[in-house]
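The block underneath contains the structure these notes are about, expressed in structure tokens.
Up next, subunit A:
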Amino acid sequence: MTFLFATLFYISLGVLIVGVALKIRQYWKTPAPLKIPTMPAPTTQAGVVFRMAREVILFESLFRSTKWTWMFGWMFHFGLLLAFVRHLRYVMSPDFILWPLINNWLVQFAGQYASLMILFGLLGLLARRIFVDRVRYISAPSDYLMLILLLVITVSGIMMSFVTPIDIVSLKAFMMDLITLDSGHELPVSVPLVIHLGLVALLALIFPFSKLLHAPGLFFSPSRNQVDNPRERRHISDWAKKLES
Partner candidate 1 sequence: MKPITYTQIEGKSTGYWALLGVLGAMILAGFSASMYMEHHGHHVTGMTNQIVWGMPHIFAVYLIVAASGALNVASIASVFSKKAYKPLAPLSALLSLALLAGGLAVLVLDLGRPDRLIIAMTELNLKSIFAWNQLLYNGFFVIVGIYVWMMLEKKMNKYTRIAGTAAFIWRLILTTGTGSIFGFLVARQAYDAAILAPMFIIMSFSAGLAIYILVLMAAYKWTGRELGDSVLRRLKNLLSVFVSAVLYFVLAYHLTNLYAAEHHSVEAFILLGSNGGGQYSAVFWWLQILLGSVVPLAILFTSLSKQRLMIGIASALVIIGGLAQMYVIIIGGQAFPLEVFPGMEVISSGFMDGVPAAYSASFPEIVLGFGMGFGVALIMVVIGVTVLRFLPQSLADEVVDPHYVAESAEAAA
Partner candidate 2 sequence: MSENMTDQSRRSFIKKAATGSAIATIAPGVVLYNVAQASRDPGEAVTDKVRWGMLIDANKCADGCTDCVTACHEENGVHQLGRPATDAQWIRKVTLRDKQTGKEYGIPMLCQHCEHPPCVDVCPTGASFKRADGIVLVDKHICIGCRYCMMACPYKARSFIHEDVTDQRDHAPRGKGTVESCTFCVHKVDAGEGTTACVEACTHNALIFGDLNDPDSEVSRELNNYPSRQLRADLRLNQGVRYRNI
């Protein structure tokens, strides 16, 4: 089991990194022939950064369109952030300089209870797909797959946190082995842990091929990352430049 999971982790991490890198390269190279920032748009670069930050942190445009989706979506994502920070304890050595930020009551507490936020958010998003007619109509199986995958990961995590505790010291030893390319520590096998880790690996594997790419993709959306200055500066994409000259 230990070997299996170690292998799985290296493979899925490799796929995740390479896959996302390739995707980002593709996004980078995709031309944006027209100036199409969503109005009202900022007229300076700093303004664009500020708007992008609001988009990333607060999901501003989603808030303006549908409040319910925003509420569940934001709860899910923010909870995920908190839970992620809590999980850093498994991959950080106690003598690492950032350790006090992780080994900290508030951070661990917030991360633990954020799981309930994630759960509630995901359930809300799932309910939206099932009960809102026009959303159900456009929902593909992969939309459900993502939600259910995340739900099972969340529930198995909640199980380990609140119901059937696992041997986290051994788990950390195993994780540290993976990071330091070491071996010798067994994975403390338990059903929820195997489900949790297995599905996380699966998620990493399909991430580069899924809708979850909206995470890096957001930064490349021309309607968000462009400055509203077509009159001050003429917008020509790279390929168009070549044609011009």
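The candidates came about this way: all candidates are chains of the complex that A comes from, given by their letters.
Going forward, contacts are C-beta pairs under 8 Å (C-beta built on N, C-alpha and C of every residue); 3 or more make two chains touch, one makes a residue touch a chain; residues count from 1.
Just so we're clear, the structure is a prediction, and the values are computed from it rather than from any experiment.
Undergrad: For subunit A, which of the options 1 or 2 is its touching partner in this complex?
TA: The candidate that touches subunit A in this complex is 1.
Undergrad: List the residues on subunit A that touch candidate 1 in their complex, please.
TA: Residues of subunit A touching candidate 1: 63, 105, 109, 113.
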